[in-house]
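In this view, the complex is presented without one of its protein chains, the others remaining in place.
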Amino acid sequence: MTETTDTTPGWLSREEMDAARDRLPILYVNAVPVRTDDSGAVTSVGLLWRATDDGTISRALVAGRVLFHERVRDSLLRHLEKDLGPVALPQVPPSPQPFTVAEYFPTPGTTAFHDQRQHAVALAYVVPVTGDCRPRQDALDLVWFTPEEAVSPDVQQEMGGGQGVLLRQALAHVGHAP
Amino acid sequence: MTETTDTTPGWLSREEMDAARDRLPILYVNAVPVRTDDSGAVTSVGLLWRATDDGTISRALVAGRVLFHERVRDSLLRHLEKDLGPVALPQVPPSPQPFTVAEYFPTPGTTAFHDQRQHAVALAYVVPVTGDCRPRQDALDLVWFTPEEAVSPDVQQEMGGGQGVLLRQALAHVGHAP
Amino acid sequence: MTETTDTTPGWLSREEMDAARDRLPILYVNAVPVRTDDSGAVTSVGLLWRATDDGTISRALVAGRVLFHERVRDSLLRHLEKDLGPVALPQVPPSPQPFTVAEYFPTPGTTAFHDQRQHAVALAYVVPVTGDCRPRQDALDLVWFTPEEAVSPDVQQEMGGGQGVLLRQALAHVGHAP
Partner (left out) sequence: MTETTDTTPGWLSREEMDAARDRLPILYVNAVPVRTDDSGAVTSVGLLWRATDDGTISRALVAGRVLFHERVRDSLLRHLEKDLGPVALPQVPPSPQPFTVAEYFPTPGTTAFHDQRQHAVALAYVVPVTGDCRPRQDALDLVWFTPEEAVSPDVQQEMGGGQGVLLRQALAHVGHAP
């Protein structure tokens, strides 16, 4: 699961974080940004172009780590603002109930999700955004797709770590054909 | 479950509707209007003052029947606009998954919910509203309560048909003590 | 949405039911029978072979109407027993929260779901069954598929009315690639 560096001053040094990643599941949030019409129906989903550590780029959902003493909803808001910019106006859902929990294992094949660096457990939410999105940091761009385009093989194969599956699970959750 | 008259021209005459109510469960939507802060946390819930058929008034949630050939989300939007006015700006959730299904039986005690007129099955949603609420029709007023006030015995006993229970289930769903 | 005739003595004559179907959304339950392993992970899903009114057969989920004064969970249990036999031992979920609401419209294309006879709104649940399934009535057979087989084009095209989409939404809900 690719992510940008946390903008908040670190609670852990890189060495300490690396050590923790070898020993503990790390709590994440994943967000699927969507545009909706007046009735709340999803009309499009936003995917980031993100540079990965190995220099390639891939399409990605909003993702990031939950920090010590940070509420899940504050973490969600922080990562949405980090990736979509300060005027995206994300509507973080009122309920803490995620639509699913995505378990990224360092060993491929344990689940549908994979992250070679760590065992990350991500609470996944669909988040309507109503404002203007301006990707920041290593999120190079944000592209909006219709639900039909988002599940196309072309888009799916540009997503890594199983996030294509998570995107389809999100679309299923909002009533679309996944 | 008290509700206002449908503003949309009827699909059924009153006699036909009365006959159906004796024979079939009737599909409803229930909405709990909420105000949220930037992080999506619920800061207050809105309750209507509604005149009931027997001339008393009680506090109530937004409620109404789903019409023939009407999508659930369109019905939800229609009843929210009917009860909260045209500039309430309700954010109908992107997912059709309700937080619960409230089954109102004509016989008290079958479930926590009761409606002497009919067997109504209501899909229940928490709906953030960001605009200005101006109750219309027989919704006499809308009052905002903090989550703590909303579960107080005073407010609970002013709600009929089990809607006090539904309100507490909604607060539980958004992470508050019910 | 194909279904078997209700085995419970009717609350409505066929003529009355036909009249209601022209005027009101009709409340249904849909169930996706699954086998799970000890950890609750879904290992297979059960699909019925069902004869449709026009004489063809198609694969189908467990489906049926909620009767007047019947609780949703009693309706779910009744239809599961009707379609899977008396010793299927279905584990009806403790929560009334469905994983989705499938809206079948008589007009194709309004949603992903279609039922030419009526506007049916189905509360959809995933139901583990642990016993021996013996289809009854017009459910001709029950076949178990792995999650991968269930989403294959072959199986999907044997399902009508959008139930292939609902099956994939169910698989997404239980953490599988839809």
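Observations, loosely collected:
Here the chain labels run A, B and C in written order, and each chain numbers its own residues starting at 1.
Here is the rule we go by: contacts are C-beta pairs under 8 Å (C-beta built on N, C-alpha and C of every residue); 3 or more make two chains touch, one makes a residue touch a chain.
Bear in mind the structure is a predicted one, so any value in this text is a computation, not a measurement.
Considering the whole complex, the residue from C:126, C:151 or C:166 that touches the absent chain is C:126. For the chain missing from the display, the contacting residue among A:45, A:92 or A:123 is A:123, taking the whole complex into account. Contact residues of chain C toward the unshown chain are 34, 36, 38-42, 71, 73-74, 76-77, 91-97, 99, 126, 128, 173-175.
The set of chain A residues touching the chain not shown comprises 11-12, 16, 20, 22-27, 66-72, 95-101, 103, 105-107, 110-111, 119, 121, 123. Within chain B, the residues in touch with the undisplayed chain are 100-101, 111-112, 165, 168-169, 172-173, 175-178.
By definition in this document, only the chains that are shown with their structure count from here on.
Between chain A and chain B the centroid-to-centroid distance comes to 33 Å (mean Cα coordinates, whole Å).
For the pair chain B and chain C, the distance between C-alpha centroids works out to 28 Å. The set of chain C residues that touch two or more partner chains comprises 100, 111.
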